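With one protein chain removed, the remaining protein chains of the complex are shown where they sit.
What follows is chain A.
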Amino acid sequence: MSALIEVSGLDKAFGGVHAVEGVSFSVEAGQVYSVIGPNGAGKTTLFNLISGIYTPTKGEIRLNGESTDRLEPNQLAERGMCRTFQQMQICMNMTAIENVMLGRHLKLKSNLFSTLFRLPSLLRDEKSCRQHAQDLMEFVGCGEYLDTEASAMSYGALKRLEIARALAAEPKVILLDEPAAGLNGTETAALEDLIRKIADQGTTVMLVEHDMKLVMGISDRLLVLNYGRVLAEGTPEEIRNNPDVIAAYLGG
């Protein structure tokens, strides 16, 4: 089986600071792959590189064998990659369900003519899109917010809403940037269930997370970053027993 995401020799420098330096790893389809590391280790930078928000200084990222060099985030979305953000990116000028429907943008074939004259084909598409979005919101556990303005929703609900939006595109791989940040114990447990359910559906999940319990429980493999470099890579068991990791991160 070839790797879904293949990163080789990735380097990103901001001025003289190397946020990510010489990072290589690969993610197999269907895995839950987590990136951990202390604050400032370069985890979010790595995600921004993979999702096309930043351009690498050096190195290469391949998605399904295709180099993502020069691809814009929207072109990566067309190729099956979706993500959420540590600093949530929700359109506060829309309702909750509209945010999720926005996530289905690529699945809708709308043209200007049918839009302006509101032809039946458009109404049919919109109806099924709305139904799909509603199902997804129930799937992530914010079904009660359908027509709530996004600006009126709680932090925890918005976090789940962002995941629903990312799933709406039916991505091959979903990148979750600190989905558990700011959630309480119950919410984190619910999130763990949700990530499992997403993975069970065959979607590859990449995760940046601080919550060690969550990460160790659900990941197939882990990548540990420290000062922008790879400290260790392996199964949760290997990571837990790696002396470098224990020294640098787990504080043992």
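The criterion applied here is as follows: contacts are C-beta pairs under 8 Å (C-beta built on N, C-alpha and C of every residue); 3 or more make two chains touch, one makes a residue touch a chain; residues count from 1.
Assume contacts and distances are computed from a predicted model.
Enquirer: For the chain omitted from this view, which of "Nitrogenase iron-molybdenum cofactor biosynthesis protein NifE", "Imidazolonepropionase-like amidohydrolase", "Formate dehydrogenase alpha subunit" or "Inner-membrane translocator" is its UniProt protein name?
Expert: Options "Nitrogenase iron-molybdenum cofactor biosynthesis protein NifE", "Imidazolonepropionase-like amidohydrolase", "Formate dehydrogenase alpha subunit" or "Inner-membrane translocator" narrow down to "Inner-membrane translocator" for the missing chain.
Enquirer: Check the options A:G42, A:G59, A:G103 or A:G156 and report the residue that touches the missing chain.
Expert: Hidden-chain contact among the options goes to A:G103.
Enquirer: With respect to the chain omitted from the figure, which of A:A19, A:I61 or A:C82 is a touching residue?
Expert: In the full complex, the listed residue that touches the missing chain is A:C82.
Enquirer: Where the complex has a chain not shown, which of A:N93, A:N184, A:Q201 or A:T235 is the residue touching it?
Expert: A:N93
Enquirer: Thinking of the whole complex, not just what is shown, which of A:A166, A:V224 or A:A248 touches the missing chain?
Expert: A:A166
Enquirer: Give me the chain A residues in contact with the hidden chain, please.
Expert: 51, 53, 72-74, 76-78, 82-83, 85, 89-94, 98, 101-103, 105-106, 108, 110, 112, 115-118, 122-123, 125-127, 129-130, 165-166, 168-169
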